[in-house]
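With one protein chain held back, the other chains of the complex are shown just where they sit.
Chain lettering (A, B and C) follows the sequence in which the chains are written, and residue indices restart at 1 in each chain.
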Amino acid sequence: MSSPTATLLISCPDQQGLVAKFANFIYANGGNIIHADQHTDFAAGLFLTRLEWQLTGFNLPREFIAPAFNAIAQPLNAKWELHFSDTVPRIAIWVSKQDHCLFDLIWRHRAKEFTAEIPLIISNHLQLQEVAEQFGIDYHHVSVNQNNKLEQEAKQLELLHQYKIDLVVLAKYMQILSADFIAKFPQVINIHHSFLPAFVGANPYHKAFERGVKIIGATAHYVTSDLDAGPIIEQDVVRVSHRDEVADLIRKGKDLERIVLARAVRSHLQNRVLVYGNRTVVFE
Amino acid sequence: MSSPTATLLISCPDQQGLVAKFANFIYANGGNIIHADQHTDFAAGLFLTRLEWQLTGFNLPREFIAPAFNAIAQPLNAKWELHFSDTVPRIAIWVSKQDHCLFDLIWRHRAKEFTAEIPLIISNHLQLQEVAEQFGIDYHHVSVNQNNKLEQEAKQLELLHQYKIDLVVLAKYMQILSADFIAKFPQVINIHHSFLPAFVGANPYHKAFERGVKIIGATAHYVTSDLDAGPIIEQDVVRVSHRDEVADLIRKGKDLERIVLARAVRSHLQNRVLVYGNRTVVFE
Amino acid sequence: MSSPTATLLISCPDQQGLVAKFANFIYANGGNIIHADQHTDFAAGLFLTRLEWQLTGFNLPREFIAPAFNAIAQPLNAKWELHFSDTVPRIAIWVSKQDHCLFDLIWRHRAKEFTAEIPLIISNHLQLQEVAEQFGIDYHHVSVNQNNKLEQEAKQLELLHQYKIDLVVLAKYMQILSADFIAKFPQVINIHHSFLPAFVGANPYHKAFERGVKIIGATAHYVTSDLDAGPIIEQDVVRVSHRDEVADLIRKGKDLERIVLARAVRSHLQNRVLVYGNRTVVFE
Partner (left out) sequence: MSSPTATLLISCPDQQGLVAKFANFIYANGGNIIHADQHTDFAAGLFLTRLEWQLTGFNLPREFIAPAFNAIAQPLNAKWELHFSDTVPRIAIWVSKQDHCLFDLIWRHRAKEFTAEIPLIISNHLQLQEVAEQFGIDYHHVSVNQNNKLEQEAKQLELLHQYKIDLVVLAKYMQILSADFIAKFPQVINIHHSFLPAFVGANPYHKAFERGVKIIGATAHYVTSDLDAGPIIEQDVVRVSHRDEVADLIRKGKDLERIVLARAVRSHLQNRVLVYGNRTVVFE
């Protein structure tokens, strides 16, 4: 499987023959499919699919794949994305003071659990600058408060532009991005430290303790202008008991946050996540 | 362990020597402790404990245990309950149209997973009368709507009184009890078909589908006048995916509901649940 | 989706164009695919797929589907099965003395969690005859011991033949079937009360207690002549602690056994399980 691959993520109104049409497009051009999965949302009347095939031996030159597929997609009213596995996406990790998700993403990157470049860390605090230096990643301190949010977001956008960032990962950034920011840069994954939609907003572990829940969770989701309400990519949970104080929930939650965020980022980077409406299909 | 046992559930302001005081009370009277567990809620400044000992060989006659212990408890401002294992509690199961929790509780009762009598089923529908007859349990149909709720609750209370019921289990009863009812009969366990506090109220599986969650849950709790907000006894979850339609969530949820409700009822009947504030300690 | 469907389960040596070939076969005949999933086992060089499509509107009469598809499959060296959703499979449930899996399967059958007929229960004991009568299922007592196993297996096979049974479910049957029996009737699902391959053979809960494990499991698998070593369909686990005695492991295990067996039977009946080598693909 050392050949680079192309991946199509497609959603379109359901109709007969879609599997055949899409598979034929690849087969007719000499492509070898290595992953194909589809899902029909009968309630929404939508067909959703992911197709990945090897570029070695594929007769259509890379730059013609999009226009050629568009000719098929347009009559079907299909929305689609095309990705190439050898185009390495560039990630900016945004942090606040906590280091566990940052460390974890850096370790997984080193362990080659996902393919990406991490050239940039942005933070509203100075605490993790040392970690960035330790691993040779640029660290930009952009201090945000209620009064300067819009101008600081302009700086942040400028940094994303300058570093050619494809994906922002909010690794416990603890700040809300404006609707305007999201409109300008929509590819943002956040880790929220609760089992959404329980405990939206600040201090979810304190709220969980107050409520006396027996299980806590974490949720990775795409950020939208609606707080903690964007499409969910991944969730996981861990059992707690009356013996767990807030500090224990926070400690146990960190393990969840690390794993849930890492799974979501990996799925996204492998182009396995298809968003439609406020839902996701995560192709396995 | 064939000896009957006594169990004390105690909560009191934390202070030095409580473990020794309570243990001495039992030891001094010749009791053999077979279970002792305690928990300190440092935030609330509360000491909470469960003590179970064998009555065989205990020198204090059964009827004197409460007054004798009260002499110890009062100076400590302790709240406490005393239970005897050979006093078999009587349960009323309340149902609507779904049979899975009812069948499950009946099966577990037959399998001796908990000790209780189940002499009464109350329902606002007729569908499960046949099941009640099959297992020889009295079935009372009390049809409740928005207009007749108070008078029907009077009938229900009369039935609970008549059958000497100790515990009401809402096994998918799908109706809200009035604050007045709860004040008069507070020992009520409900199974809610979501991971509370997510999806309070009606149709949680539909809401879970709409939100696109990746995990669903079920919650067993004591009923209070505040909808789905009473002290949580037990929760559990199961993973779902984009392939699961609402009908699948309902089907998967049934397995959760059965198990979570059964665990909560069993813990309650074994006097392992201590409620304080809106929280529970479930001693294992 | 009220139309009956046809389902193909196919495995063949991997090569280019398989997705297109199979999808075209259905599309060319006017079929509407409602489920398609595939998997490539790169280590084994095998392509495995499940295709389900609506028969309403499919131009090929039902009796010609198999020969028509065979013409495609043979050059590919494909192994395949064809199933129709309106052909209701017939199950025999085999039990010993424990009733939890039997009750559970009967309840799920009544709740329409799977489509099948359950005309026959076979047991080496008399205990569950009453349950069979309660639900109107024929009960045959075939007493098996080390001396009469072969002749009793002949009787059992005769019963399966007489009742036109498609699938045997060993719902805690607690006896080993001979290799000869399996050769003659290979469609047998067993529930083993451990997380295989841990604790093969008798008394797994006792062995689990001895070993001091912190988690116990259950495993549903197809039966082969090799004890507890057949292809695994489903497994699940539950956490235990030092407080759990063997009786607690057995009690907690029952919940696992019920759920794991039910999931496996449902997946099998929906033709979602493809066996190759000693492994399964369970298409979701």
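To be clear about the criterion, contacts are C-beta pairs under 8 Å (C-beta built on N, C-alpha and C of every residue); 3 or more make two chains touch, one makes a residue touch a chain.
As the structure is a prediction and not an experimental result, all values here were calculated from the model.
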| item | value |
| --- | --- |
| Contacting the left-out chain in the complete assembly, out of C:111, C:131 or C:237 | C:237 |
| Residue, one of A:42, A:64 or A:107, that touches the chain absent here | A:107 |
| Identified contact with the non-displayed chain, of C:62, C:110, C:161 or C:214 | C:214 |
| Where the missing chain touches chain C, by residue | 39, 41-43, 195-199, 210-215, 217, 231-237, 241-243, 245, 278-282 |
| On chain B, residues whose C-beta touches the chain left out of the figure | 1, 16-21, 23-24, 26-28, 30-38, 40, 42, 239 |
| For chain A, the residues touching the chain missing from this view | 99-100, 103, 107, 111, 113, 134, 241, 243, 251, 254-255, 259, 284 |
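Definition applied: only the chains that are shown with their structure count from here on.
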| item | value |
| --- | --- |
| Category of the chain touch graph - line, ring, star, complete, other | complete |
| Turn needed to bring chain A onto chain B - CA fit, degrees, nearest 5 | 180 |
| Rounded Å distance, chain B centre to chain C centre (Cα mean) | 37 |
| Whole-Å separation of chain centres (CA-atom averages), chain A against chain B | 41 |
| Residues within chain C bordering two or more other chains | none |
